[in-house]
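Comments concern the structure below.
And then chain A:
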Amino acid sequence: MEDAGFILGSYFLTFATVALYAWRAVRSGRKVSQQVPDDEKYWL
Partner candidate 1 sequence: MNASLNPFSSASATANDDPFVGNTSNNTEPDLVIALKDVVAVLGNFPALAGVSITVQRGEIVLLKGPNGAGKTTLLRLCAGLLPVERGAATILGFDLVTQRQLVRPHVGLLGHQNGLYLDLSVRENVEFWGRTVGASAHEIAGAMSRMGVSGRLADVGVRKLSAGQKRRTSLACLVARRAQVWLLDEPHAGLDAAGRDELDATLGQAANSGATILVASHELERAGGLATRSVDVVAGQAITDSNESQGTE
Partner candidate 2 sequence: MTTIEPAKAEHDTARQSALPSQRSTATRGTRIIGIVAVVALGWLVAFGLGFSPADRDQDESVRILYVHVPTIWLAYLAFVVTAVSSAMYLFSKKKSLGWDRAAGASAEIGVTFVAVTLAVGAMWGRLTWGVFWQWDARLTTTALLFVTYIGYLAVRRLGGSHEQRAKRSAVLGMIAVVEIPLVHFSVKMWRSLHQEATVANLDGDTKMDGLMLFSLFVGVIAFTLLYVWLMLHRTRSMAMEDLLEERGLDEALAVRRAEAAETATAATSAPPTATMKTGSDS
Partner candidate 3 sequence: MITVACLIAAKDLRVERRSKIVTNQVLPFAGITMVSFAFALDKQNVLDTVAPGLVWLATMFSLLVIVQRTFAIETDDGALDAMRVAGVDPRAIFVGKAMALGFQLLVLEAMLFGAAVIFYGESIPSNNAFGSVVLLVTTMLSATCGLAAVGTLYGGLAAGFKGSETLLPLLTLPAVAPVLIGATKAVESAVGTSGAVVSEGWQWVGLLTLFAVAAVVGGALAFGPLIDD
């Protein structure tokens, strides 16, 4: 049963880190997007 702790923990750790990193990436993107005019955004 102690295995379950490690297994679930590893899934949790992975997805939590991914989510945190993704959230930070999106948030920083939003922050700078507001200061940059649309015609400078090459991907639009």
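The definition used in the following text is that contacts are C-beta pairs under 8 Å (C-beta built on N, C-alpha and C of every residue); 3 or more make two chains touch, one makes a residue touch a chain; residues count from 1.
Criterion applied: all candidates are chains of the complex that A comes from, given by their letters.
Predicted model only: the values in this text are computed from it and were never measured.
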item	value
Identity of the candidate that touches chain A (this complex; choices 1, 2 or 3)	2
Residues of chain A defined as touching candidate 2 within the complex	3-4, 6-11, 13-15, 17-18, 21-22, 25-26, 28-30, 32-44
